[in-house]
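With one protein chain held back, the other chains of the complex are shown just where they sit.
Our next item is chain A:
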Amino acid sequence: MSDKTMTADEVVSRLHSGMTLGIGGWGSRRKPMALVRALLRSEVSDLTVVSYGGPDVGMLAAAGRIRKLVTAFVTLDSIPLEPHYRAARERGAFELTEIDEAMFMWGLRAAANRLPFLPVRAGLGSDVMRVNPGLRTVTSPYEDGETFVAMPALRLDAALVHVNRADRSGNGQYLGPDPYFDDLFCEAADTAYVSCERIVDTAELTKAGPPQTLLIKRHTVTGVVEAPHGAHFTSCAPDYGRDEAVQKTYATTAWPEFAARFLAAEEGA
């Protein structure tokens, strides 16, 4: 079985400008911040970012790395409005594909199932249709004849996710209450990189939690990065909660100033 361990910088060396990049987690929860930090240290730019957005989006937007964002929201949870994302949007810094949370999920599912689209009862009647003129509808071929949005597959060139534990071959385990959509991001992507708090022997995984906590399957994973505190300052339950003090500093500090500290810091600092 292949050893897929690599460093965050090795992950980023496999990413290119212009890629479509999916980022796991949700809001300010279990974001792969060590990988995002490595990405910010690189020259990779012109990205299409697909994310249930949190500070990952805020940082990449502030740093001018995003050409297009696909999202349903961007929030820091305890700080409802992401200030760096807001500022970037208000200066028209990038293109936005704004879709509903459920449409987003079905887009990932379509990609994971190699389907061009999946029908979803969402979006119709709302301005999601107005601001995304490329969205099409389908009519049920059965007696009900209902019209649905044909949510196109959100196929990703690469996915970045963070979990609590993983083994060297890419089996990833979450120990918190919610898997979010991290397994789907990996399945929807051509390549997927999983950072984790700790790499353990495969036999160790089921000592920490039952088999159903083994969220990410190794056949969907390209690289595994051991990154203790790798979701910081977002939460990574049960290993740690959100670092509200650092998050507040992030939200209230001009990006170049915060970036100078954040990008220079060692992991977990």
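Just so it is clear, a residue touches a chain if its C-beta (ideal position, glycine included) is under 8 Å from a C-beta of that chain, and two chains touch if they have at least 3 such contacts; residues count from 1.
By our rule, contacts and distances are computed from a predicted model.
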Matching the hidden chain's UniProt record against "Chemotaxis protein CheC", "Electron transfer flavoprotein subunit beta", "Ferredoxin-like protein" or "CoA-transferase" returns "CoA-transferase"
Candidates A:Thr71, A:Asn164, A:Thr222 or A:Gln247 - the one touching the absent chain: A:Thr71
Sole contact to the chain not displayed, among A:Met103, A:Ala153 or A:Cys186: A:Met103
Tell me, which residues in chain A touch the chain that this view leaves out? 26, 53, 71-75, 80-81, 85-86, 89-92, 98-103, 105, 120-128, 130-131, 146, 177-181
